[in-house]
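The other protein chains are all here in position, but one chain of the complex has been omitted.
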Amino acid sequence: MNRRRGRFGRPEIVGLMFAAPWLVGISIFGLYPIVSSFYLSLCRYNIIRPPAFIGIENYSILFTEDPLFWKSLWNTVYLTAFGLPVQLGFALAAAMLLNMKVKGQSVFRTLTYLPTVVPAVATAILWVWILNPEYGLLNSVLRFIGLPAPGWLSDPTWSKPALILVGIWGTGNTAIIFLAGLQQVPRALYEAATVDGAGILQQFRHVTLPMLSPVIFFNLVMGIIGSFQYFTHVYVMTAGLGGGGRGAGGPEFSTLVYPLYLYQNAFLFFRMGYASAMAWILFLIVAVILAFVFRTSSWVHEDS
Amino acid sequence: MERFAFLRPFRHVPAYVLLSILAGCFAVPFIWMLSSSLKDTGQIFQFPPTIFPNPVIWDNYQKAVNFIPFLRYLGNTLIICTGAIIGNVLSASLVAYSLGVLRWNGRDHLFKILIASMLLPPQVTMVPVFVIFRSLGMIDTYWPLILPSFFGAPFFIFLLRQFFLGIPQELTEAARIDGCSEFGIYWRVVVPLSVPALATVVLFSFIWTWTDFLTPLIYLQDQNKFTLSLGLQQFQESNRAEWGMLMAAATLITLPIIALFFAAQKTFIEGIVTTGLKG
Partner (left out) sequence: MQTSPNSETFSHSAPTPPAPRRRRRSGFFPLISLAALALACLAMLAFALPGCNRRVDPNAPVELRFWYAWSGYEGKFLQSLVDEFNATHPHIHVQGSFYNIGDKLLASIAGGSPPDIVTVWEFMLTTMGESGAFFPLEDYVTSAGLTRDSYLPNLYDYGTYGKHRWGVPSAMNALAIFYNTKLVRDAGLDPAQYPKTMAELAEWAKKLTLYDERGIMRQLGFSPSATPVYFWNFGGNYFDTENKRFTLDDPGCIRAMEWMASVHKSSGIVNVRRFSAGFGKLDSPLHPLAQGKMALREDGQWLIKILAEYAPDLDYGVFPFPPEKAGDTAVTRVDSSFWAIPYASKHPDEAWEFLSWLIAPEQSARFCFALRNIPPLHASVNHPAFAEARKDPRFDFFVREVEEGRARTQPAMPVGQQFQEKLEQGQDVVWGGSITPKAFLENLNMDMNRQLDRETRMLGSGDDL
């Protein structure tokens, strides 16, 4: 089996043949679109007429003339920067609860995971109703406790926190992955820590977190990706009365996230070239953020 | 010691309290959905709201099923799911065989590219892919929803590769010595051994296709071709504030998935909980 490196022979041909479906797929649905998207981003293109080359005009409009571009970018950054840590923290806490050795744990695990299989559209519609300022469940509970009942999706200050809240309901996946990570931490480490006189908090700080860091890293990366393609919930939850995708992203554009604005430009305003420019910027932003995350990943414990 | 044995069942009380709060947070929205779906307009807008509908109104379900039209969209969704499942199972297992069982130069590089490609948001390629399908005359057909799965979804390839790595090499080697072709080994040795992993692929590709919204939104325009997710969203657009009906419709489209989840819970939870996380 010790074949020399760098040789190209029969095994390589067979390997490539088996990998062919994906190689063809990534070329047609990955590489070509990225290149093509760059060309389209330099064009004015409404898809009915052929693309007309206009140089960097789309980019200059985006950066200098379109406040909604910045607004949508900010909204997405907001949901990533504030929403993601909250959701990861919640998922971790849930995972630690679900890791306790008690009877009936499988019931609790099931309930935690269940919301993640609910179709996104159904989740969105359900939460519009829960978040209804006057008749919704959440505000009824808040009023009952004597807390202020915000307008949630109808109030620009509260609309993004509302979306984060909906996200928390769907953190079951993340929690279950954390749980799997927790279960891999050797008991001996905790016992050793107890012998050293470490309290619960210290155990968490010095045993749990480091041992869990690869899982945290994984969830962080997946979370960033998820956040930069976050679309369905806002599209459904904030849609205007007009319907047909119009008016989504309100109130006051406070939930106009980047993928939604991109979609609107492409499929509502007929500006495919402009949308392609946004797509390329999205591509670069995600690449830069991920590069940064991977570069600064020295905190990830590479033991397991 | 024995004297306090009766206290033993209570030592977990704090844990149960916390767990119940947690599970409650996840469960209450479901209950609210169900309960609202059984209320008439008067009860819906009752203040303060009640959890138990009284009287129980089943009309909402009947209205929702007729309005959506539920059965037609169910059929559409199942067609697409079937296509996507076949595509995903066939293509992902082939590619995973190449990346997990076969040994060849460049394999690991390819695997890294595969992992990297999982990180690409679909919005980046959305417009050109739409243009591709348009030039193929496939807009407003199911092809754009099915065809891509025949080209290997990175997530499933990854999943199957991890599984294939665990198949003992002796088995494949033995078959190779017996003169089996590579395809023969893939088909007669690896695939039969991987039924549990393939079942996971089937399950997840079913659920993702069922819940997918963006792709049908972009590609399907004729309302007779809508999927359940898209149909539900269109239903919502024309029936705002008819919360009883909306919740009934949402319940209907969620129920099959939940039923499936409970039926295949072993594949699901066991699979998820025993995650290797070799990412």
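Going in written order, the chains are labelled A and B, and every chain counts its residues from 1.
What we mean here is this: a contact is a pair of C-beta atoms (placed from the backbone, for glycine too) under 8 Å apart; a residue touches a chain by one contact, two chains touch by 3 or more.
Just so it is clear, the structure is predicted and the values come from calculations on it, not from any experiment.
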Displayed chains contacting the withheld chain: A, B
Residue touching the undisplayed chain, where the options are B:S36, B:S98, B:T172 or B:Q234: B:Q234
Candidate in contact with the missing chain, chosen from A:V77, A:L209, A:L268 or A:I289: A:L268
For chain B, the residues touching the chain missing from this view: 41, 45, 79, 82-83, 86, 90, 117-118, 120-122, 125, 130, 134, 137, 139-143, 146, 148-149, 151, 153-155, 158-159, 162-167, 187-188, 191-193, 195-197, 200, 204, 207-209, 211-215, 217-219, 221-225, 234, 237-242, 267, 270-272, 274-277
Where the unshown chain meets chain A, residue by residue: 25-26, 29-30, 33, 44, 46-49, 52, 54, 65, 79, 83-84, 87-88, 116, 120, 123, 132-135, 151, 153-156, 163-164, 166-167, 170-174, 176-177, 180, 219, 222-223, 225-227, 229-233, 240-247, 249-253, 259, 263-264, 267-270, 272
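To be clear about the criterion, only the chains that are shown with their structure count from here on.
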Inter-chain centre distance, chain A versus chain B - centres from mean C-alpha coordinates, in Å: 17
Chain B-facing residues of chain A, complex: 1, 3, 5-8, 11-12, 14-22, 24-26, 28-30, 32-34, 36-37, 40, 47, 94, 97-98, 100, 102-103, 105-115, 117-122, 125-127, 129-130, 134-135, 137, 140, 143-144, 169, 172-173, 176-177, 179-181, 183-184, 214-215, 218, 221, 225, 228-229, 231-232, 235-236, 239, 241, 243-244, 259, 262-263, 266-267, 272, 275-276, 279-280, 282-283, 286, 290
Chain B residues within the chain A interface of the complex: 12, 15-16, 18-19, 22-23, 25-30, 32-33, 36, 44-45, 47-49, 90-91, 94-95, 97-99, 102-107, 110, 113-114, 117-132, 134, 148, 150-152, 154, 157, 182, 186, 207, 210-211, 213-214, 217-218, 228-230, 232-233, 236-238, 240, 243, 246-247, 249-250, 253-254, 257-258, 261, 265, 268-269, 272-275, 277, 279
